[in-house]
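Only one protein chain is missing from this complex, and each of the others stays in its spot.
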Amino acid sequence: MLEQLYNALFVGSVYALFALGFALVFSVLDILNLAHPTTFMLGAFAAYFAMTAVGLPWYVAGVLAFFVCGAFGIALDRIAFAPLRRRSAPGLSAMISSLAVTLIVVRLIELRYGGDFITFPAGAVPSLVLRIGDAVLEGIRLGIVVLSIVLMLGLTYVVRRTQLGRDLRALAENPRAARILGVDVDRAISATFFVSSALGGLAGVLLAFAYNTLDSRMGLPLELRAFTVMVVGGMGSLPGAVIGAYILGLGEVASLVYLPTELRDAFAFGLLFLVLIVRPTGLLGHRAADRV
Amino acid sequence: MARLKTAFASTFICALLVAACGGTTTPPTGTGVAATSGAPKADIKIGLATSKSGAANFYNPQQSNGALLAVEQINNAGGINGAKLQLIIEDDGSARDQGITAFRKFIEQDKVAAILGPTLSAVAAGAHPVAQQSGVPVIAISNTGLGIVGKCDYGPCDWIFRASLGEQTAVPETVKAATSKLGLKKVVIIYGDGKFELDDLTIFKDAFKANGVTVAKEIAYTAKDVDFAPFVTQAKAEGPDAIVASSLAGPAGKILDEVAKQMPGKRVIGGNGLNSAALLSNANAGLMIVGTAWSRASTDKANTDFISAYKAKFNTEPDQFAAQSHTAMLVLADALKRSGNPTDKAAVKKALEATKDLPTPLGAFSFTADHDVKQPTFVMTAKDGQFTPFQ
Amino acid sequence: MLLETAGLTKRFGGVTAVNAVDLAVDERTTLGLIGPNGAGKTTLINLISGLLTADEGAIRFAGADISREPAHRLAARGIARTFQGVRVFKGLSVLDNVLIGAHTRLRPDVLPRLAPTRGRTDPADALALLERVGLARARAGALAGELPYGDQRRLEIARALASRPRLLILDEPAAGMNPTESLALRSLMRSLVTDGLTIILIEHDVRLVMGACDRVVVLNFGRKIADGSPAEIQRDPVVREAYLGSEDAA
Partner (left out) sequence: METLLEFFRTYATAIAVIGISALLALSVWLTLYAGQLTLGNAAFMGVGAYVSALLGRHLDTPFPLALLSGALAAAVIAVPLGVTVFRLRGVYLAIATLAFGEIVRVILLATPITGKGQGLNGIPPKTELWHIYLSLAVVAYVLWRVQGSTVGRAWAALREDELASASQGIDVRRFKLASFVIGALIAGWAGGLSAHLTFSIDPSDFGFSKAVQILVFAVVGGIPNVLGPIVGAVVFTALPEILRPLKDYRDIFQGLILLGVIVFLPRGLVTFLDVRRTRKLERIGAADVA
């Protein structure tokens, strides 16, 4: 049972890292960034490129991927979102422009690395395995769980304590007021996208290391999960997203153990549907679902 | 309001024509091998519908290259009684409606003698009936599910042949070999929610029942699952002698890693999904036992020639998809020659049915009464990044 | 007695926004509703217009108990209102705004409109209303959101009048208006009342309230602290201290 708990912790951490980036952009800018799975995948390929073409060790490649994805996030905002903001377009258009970017980037990666999944060169990624009794705990996964918790605490600290965090929260509450109060809105938006995409990219790198495989469509399965996580945790609430992620991770593993196989997939969406109806603001959400 | 009416009317008419005017101005041209012009007889056109984009784009370029190599070899050796073969390749985009459009284009515009493909069984379920209705021979080159040849869901499918070893034949062979060599008593099957995986699940269950092996548990994963540790942990609790992966290559790789970690010493039995070059680079590939339609290690002359010719032309190793599309083209060319009149589709069909022990990279190739492929099954495992026979 | 409330109470969490208010409005009169910000004026009319449901007490309109009726049914009964801060349909045309106001009155025209030529809505009444509130017919095609603030307020009144209401509730209609505009508003209100309309006016502009209203009710912290003629209200020490008084002291 300990092992399944550990598995749930790992899956929850991956969902949390991915959902955090997704929730950050949504909470600050009310945008559902459908290009977020692309940053997840891009992180893995950036690390792969750094390790194979440039020959950097895995931890350097991971950090590089973090910054490459951050930069991609800023570029994404400039190309797909800023023009729409300037023309006060409906929020829906931003969802579609990010979808267009996804189509382009995924196809570019496929043309370069092919559609099939590829693996890191042998030995490039450390795989130390700890055996406690018959339970098997893998080093890299433990690292991922620890690192994601550190990142989550870090992000909550930044949002709560720092000036940047105050700017972001002001922007989230009321962009026009924030601008009047002298918040450098453009800098805050760029920072939002940098942090969001960098986190998403890092989650991608970590999952690629854990499984030693990456492919152009690895981000898509996480997108639906991220919706569930954000709603359950509370739209726009970062700690909510983290809690939602671990609830979903535990829920999925528990439903695997206890529920008949067909119902397992229905569990995630049944939970999502229930939360939306009973408590649309989710656990920690402060944004009323039906803003009158 | 008036302006809206005119705009409405004009755009609505254009809506009908846009596909028309769009289509004719840039008619999709195939990348057929430039047949040497001036051939006395008209070219014989063959259509290949394959997924170059969409979810199944990883079948390419191998699936296209295998067929292109065969066409080149056939044309260099005098073509079909002097007439040149021209291969027209269309991307089916891993989508049923695009697959149907590709088939209709081959039949209506290109007036092909026969069609190969499409890549995915779900696309074939829509495309094959189109060829069946128009009476055009089709050779499936990568559909291994149920209902493709013989008894098909959409009624009679006598125009459809299959060169890709069906799971119904490959899986029982694999299960028989694995049960006898490993003395299996109890297994757990982990399966996905796609058409291919569910077909495999049915075939595996019947095969294990026939070999007196109990299937302790069937665990389903979905396309949205990211981590496979929980599934293998769940399987481990049943204490099986081996794990069965009824899945495509991606998930199978993750299952191999988890089994190596959580159940050291246990093997992973799989269907055609595991038969992918990408898996060979997985550190735990040695655990898998899979029934494949093609063995790189086979020493038949037809196979060694194929491998060297493929490497010479594309400077990369061929895989099973290349071998199967290559074989299908060889079988088709042989039938075209024997049919006497390549444009007479019924004659070509009869010639295809008469294919007997044709030497191909897949071994001695014949069609069964149900137009399915009759060829040896190679039960393989992997060693040092290569598929090797499972002893 | 067109409108009557008895012991009307509404609580938000710990705060009692409206505390046991008894109100009586005679037909074809104008009732002024004044009080400092946060006194519960807007909450009171949200209760009356059905946007909120009372925790206690009852509301009777034209003899019927409407305490539990939703907003859209009250509009059909003849209660129309404007909003503090103007809530016109910005993205729709001025004419459409007024036609939507007439929603309860216009015959359902989906079936007739299926024939290409029939079912055209006659904009005559709507255009007449625009003129009555002081908006040019030519602006009918413009987007409501394009109009200057004062005109948007007038459009909102036209929209409310489109349903031919018996009771019109105006929530700070003169906010942001200059003296001449508020004078025009006063004469509009007087002509509407003579045509048979009853008006409840919430307003901070004391001159407008005292000039236009037949009776004035003063709210403070959700309670009714005074109810009488404009003259009585101006002299009433309790009102002066709670509301006008704070102004003198400033």
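First chain written, first letter: the chains are A, B and C, and each begins at residue 1.
FYI, a contact is a pair of C-beta atoms (placed from the backbone, for glycine too) under 8 Å apart; a residue touches a chain by one contact, two chains touch by 3 or more.
The structure presented is a predicted model; accordingly, all values stated were derived computationally and were not measured.
Student: Give the labels of the shown chains that the missing chain contacts, considering the complete complex.
Tutor: If we consider the entire complex, the absent chain touches A, B, C.
Student: Write down which of C:K41, C:R81 or C:K224 is the residue touching the left-out chain.
Tutor: Counting the whole complex, the residue in contact with the absent chain is C:R81.
Student: Among the options C:A64, C:L114 or C:A138, which residue touches the chain absent from this view?
Tutor: Of the listed residues, the one touching the omitted chain is C:L114.
Student: Which one touches the absent chain: A:A65, A:V231 or A:L248?
Tutor: A:V231
Student: Given the contact definition stated above, which residue among A:T52, A:S93 or A:S190 touches the chain not shown here?
Tutor: Spelled out, the listed residue whose C-beta touches the missing chain is A:S93.
Student: Tell me which stretches of subunit B touch the chain missing from the display.
Tutor: Here the touching residues of subunit B are 1, 3-4, 7-8, 11-12, 15-16, 18-20, 22-24, 26, 28-29, 31, 52-53, 90-91, 93, 96-98, 100-101, 104-105, 108-109, 122, 125-126, 129-130, 145-147, 152-155, 193-195, 197-199, 223.
Student: In the whole complex, what residues of subunit C lie against the chain that is missing from view?
Tutor: Output for subunit C: 49-51, 70-73, 75-76, 80-81, 83, 87-92, 96, 99-101, 103-104, 106, 108-110, 113-114, 116, 119, 121, 143, 145-146, 159, 163.
Student: Against the chain that's been left off, what residues of subunit A make contact? List them.
Tutor: Answer for subunit A: residues 26, 30, 32, 34, 79-80, 83-84, 87-93, 96-97, 99-104, 106-108, 111, 223-224, 227-228, 231, 235, 262-263, 265-266, 268-270, 272-273, 276-277, 280, 289-292 touch the chain left out.
The working rule: only the chains that are shown with their structure count from here on.
Student: Taking every chain's C-alpha mean, which one sits closest to the mean of all protein C-alpha atoms?
Tutor: That would be A.
Student: Which chain maximises the distance between its CA centroid and that of subunit A?
Tutor: The most distant chain relative to subunit A turns out to be C.
Student: As a quick test, compute the distance in whole Å between the mean CA positions of subunit A and subunit B.
Tutor: Subunit A and subunit B have C-alpha centres separated by 35 Å.
Student: Can you check how far apart subunit A and subunit C are, centre to centre, with Cα atoms defining each centre and the answer in Å?
Tutor: Inter-chain centre distance comes to 49 Å.
Student: Residues of subunit A touching 2+ other chains?
Tutor: none
Student: Multi-chain contacts in subunit C: which residues touch at least two other chains?
Tutor: Not one residue of subunit C touches more than one other chain, so the list is empty.
Student: So in the complex, the part of subunit B that touches subunit A is made up of which residues?
Tutor: 53, 55-58, 60, 193, 218-220, 222-227, 229-231, 233-234, 249-250, 253-254, 257, 261-262, 276, 278, 281-283
Student: Okay, in this complex, where on subunit A does subunit B touch?
Tutor: So the residues of subunit A touching subunit B come out as 3-4, 7-8, 10-11, 14, 107, 110, 114-119, 122, 129, 136, 138, 207, 210-213, 215, 217, 221-222, 224-225, 252-253, 256-257, 261-262, 264-265.
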